[in-house]
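Structure in structure tokens, see below.
One protein chain omitted, others in place.
Coming up: chain A.
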């Protein structure tokens, strides 16, 4: 379970998170929508401790992320994150990209790591690209590789930060299909996205962020068909 309690975060004078409360249960898929600058991506990087927070608390299965005593490297094994920019490691083959963390972080033997990586890569449809370098892959393939790379650590939670935003439109579908598949398999996920169709189809709950606050959260049907907050109404009217 991920518990976010009254989290505040500023960059200089700009307060990007103004007291966020959100609890994500195991097996739940929560999508976060909202305009740019609403703080949704920052929230994800705070959840896995890449960004410090100013006040409040984030706990993952009872471990407080930003406590001094927390071993973040250890905690991050539980929480996979995939970014808008997929950040393939260009000097490593697809297979090596995926085996790096299992080998170096979990201390897995090469053969074992490769077996897991192959399984994950086949899972996301890249079983025939193992020895290819990322530069030979399309954006969508690189993004799916990044997803496999995160999954190879067998995380309990996955965070997706606008993973389709940097892709050519015709490549968005294949990545969303991969996310859908993960959701159906019961992965606990928080997805920041601009894909409203995806949010509607896949999520258990949809949260709408506006200027650093979570203006509204609810089941997709409710939020999309009967938004309560005026900003949600405005946002949805514009994206439709």
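Here is the rule we go by: a contact is a pair of C-beta atoms (placed from the backbone, for glycine too) under 8 Å apart; a residue touches a chain by one contact, two chains touch by 3 or more; residues count from 1.
To be clear about the criterion, contacts and distances are computed from a predicted model.
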| item | value |
| --- | --- |
| Chain not present in the shown complex, as UniProt names it (candidates "Amino acid ABC transporter membrane protein 1, PAAT family", "cytochrome-c oxidase", "Phosphocarrier protein HPr" or "Phosphate transport system permease protein PstA") | "Amino acid ABC transporter membrane protein 1, PAAT family" |
| From A:90, A:127, A:186 or A:230, residue that would touch the chain that is not displayed | A:90 |
| Option touching the unshown chain, where A:31, A:48, A:193 or A:232 are the choices | A:48 |
| Given A:100, A:130 or A:196, the one touching the chain that is not displayed | A:100 |
| Touch criterion as defined above, residue of A:36, A:73 or A:170 at the omitted chain | A:73 |
| Residues of chain A (touch criterion as defined above) contacting the omitted chain | 48, 50, 73-74, 76-77, 80-81, 83, 85, 87, 89-91, 100-101, 104-105, 133-135, 146, 149-150, 153 |
